[in-house]
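And then chain A:
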Amino acid sequence: MEKVDYSKYAVVMKGITKRFPGVLANDHVDLFVKKGEIHAIVGENGAGKTTLMSQLYGLIRPDEGKIYINGVEKQIRNPNDAIEAKIGMVHQHFMLVDRLSVVENIVLGQEPVKGPFFDLGRARKEIRELSKKFGLLVDPDAIIEDLPVGMQQRVEIIKVLYRGAEILILDEPTAVLTPQETNELFEILKNLQKQGRTIILITHKLNEVMAITESVTVMRLGKVTGVVKTAETNPNQLANMMVGREVLLTVEKEKAHPGEEILQVKNLVVKENRGIEAVKGLSLSVKKGEIVGIAGVAGNGQTELTEAITGLRRVESGKIIFKGEDITNYSPKRRREMGMGHIPEDRLKHGLIKLFPVYYNFILGEHDNSKFSDGIFLKIEEIKRFSEELVKRFDVRPPKIDLLGMNLSGGNQQKVIVAREIAFNPMLMVVSQPTRGLDVGAIEFIHKTLISMRDKGIGILLVSMELEEIFSLSDRILAIYEGRIMGETTPDKTTPEEVGLMMAGHKLEDIRQEA
Partner candidate 1 sequence: MNIKKYLLNEKVIISLFSVLISLVIAAIVMIVIGKNPLVAYAALFYGAFGTKEAIIDNIMKASPLILTGLAVGFGFRAGLFNIGANGQVIIGALLSAYVGTLVGAYPFFLSIPLVMIAGMLGGAAWAAIAGWLKAYRGAHEVITTIMLNYVATFIANYVVNGPFQAPGGVPKSPSIAYSAQFPNIMSVGATSLSTIIFVSLAAIVVIYVIIQRTTIGYEVKAVGFNPYAAEYGGISIGKNVVLAMAISGALAGLAGTTQVVGVYGRYFGALSGSMGFDGITIALIGQNDPIGIALAAFLISSIRTGSNQMQIAGVPKDLVVIIQGIIIFLVAANRIIKTIRIRKRKEAEA
Partner candidate 2 sequence: MRKFLIAFLVSILALATVGLPLTVFFVTDTGGLGDKSFNDSAWAGVQMAVNKYGITANVIQSYEQADYVPNLTAAAQVADVVVAVGFMMQDAVAKVAPQFPNVKFITIDFSVDAPNVESFLFAENQGAYLAGYLAAAMSKTGKVGFVGGIPIPPVERYQYGYEAGIQTYNVLNGANVQVLSGYVGSFDDPAAGKAMTNSQFSEGADIVFAAAGLSGLGTIEAAKDAGPGHFAIGVDQDQDYLAPGYVLTSAMKRVDVAVFDGIKSVIDGTFKAGTVTLTLKDNGVGISPMTYTKQLVPASVMHQLDVLKQAVISGKIVVPATEKELQSFQVPPIQF
């Protein structure tokens, strides 16, 4: 075996293997990260990137393999060991205590004390110094739940720096950011790099990889499928390594033939859970046979918008008109009966009942349809027959209808939801994040299904955080920012940059005027 000098490397992970019940999450993974570089780990969802980093950070322990930090073998049994080894991690889902202040979150676990008491003054001072040094401005006394996502991410980064981290792991840091915020983040990262920090970036966005990293480790299905220098590769090659075949970057589709307007939203105002307005006087319309894509960064009112349209959230003011009827105050049930389908953003929260068998999940929302019940009793035989049919038609695996929802894979769960929503012949489909967390095969399937629905004349409102998805599916694109539509365009008349600017709060007119 080749002898490698580990001391050049900030991080070496050697032969890391981690098994979860039924899954081999990491299969003898090797990772070499040089001191002072920005190193990307790319791969599809489920490739094992986060699992690998969680082991580096001590959140879970490897079944096999060794970890060397700066050439020295380290036992990292828990985050404390990681922090001691000067490793810090910014998680994809922020690890912030939302009711505590910024200061309290940052110093948590390493609190400065004065006698028996927690020294808030000193903590505040230290944080001010840190944020000045790295250009990460944030109000130390703000309560986390009141801060926007971008700010929260800064808190996360300061948190890591406060612990003196030399090695920073960032897990999908741009997922919740606008392109502009992303650029700011990259500036910060480069600045950190200049000050001698090593950065490991988990992502699946190849343009980001190309933009700021020095080297890349590609993972697929728990294994490393390639290690390359960024300068010596290109997105297509990386994509190939990621998915193991040529990827279809665009979806094949005919030109749309929109019909009459089926959904109109007028001056809609909706509040989010904490009582703050999340949708602020938004208007839009969807015609039969077209896909209207809503582009936006997470947390700009998309969730509230779709929930209001489907009846899951109260409307403060404004109108929702469906098939010419004002449905603003209709129950979700009534909307369903009128022909509104909904593929929800969070399939485990809204779309599926994990503890119900598949055949019960197939009738969710239609259980009192006369096809499945006589008003009191369920027609179990009929429900099962219907479910068998759908399982076959949508190729749900394993094809067992009495399996519990929780025992299906994410892709198959999504298939169940899509199948169910299509099966009731909706006229409008509100689709939110339909491919989040799915593998390429499933994504392709869902995309094709959506296109074929459109071609059958169904109106589709598509909300997605993936700009690529919006571009490849939509007939019209609307960009949303802080609960307002910033502009409308079509994929062939715009660029991702332009939409990105809208997503960051610039009005389309203003952008085009400036240009």
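A word on the picks: all candidates are chains of the complex that A comes from, given by their letters.
The rule is simple: a contact is a pair of C-beta atoms (placed from the backbone, for glycine too) under 8 Å apart; a residue touches a chain by one contact, two chains touch by 3 or more; residues count from 1.
Computed from a predicted structure; not experimentally measured.
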Touching chain, any copy counted, for chain A within the complex - options 1 or 2: 1
Sites on chain A touched by candidate 1 in the complex: 310, 312, 331-336, 342, 344, 349-356, 360, 364-365, 367-368, 373, 375-378, 380
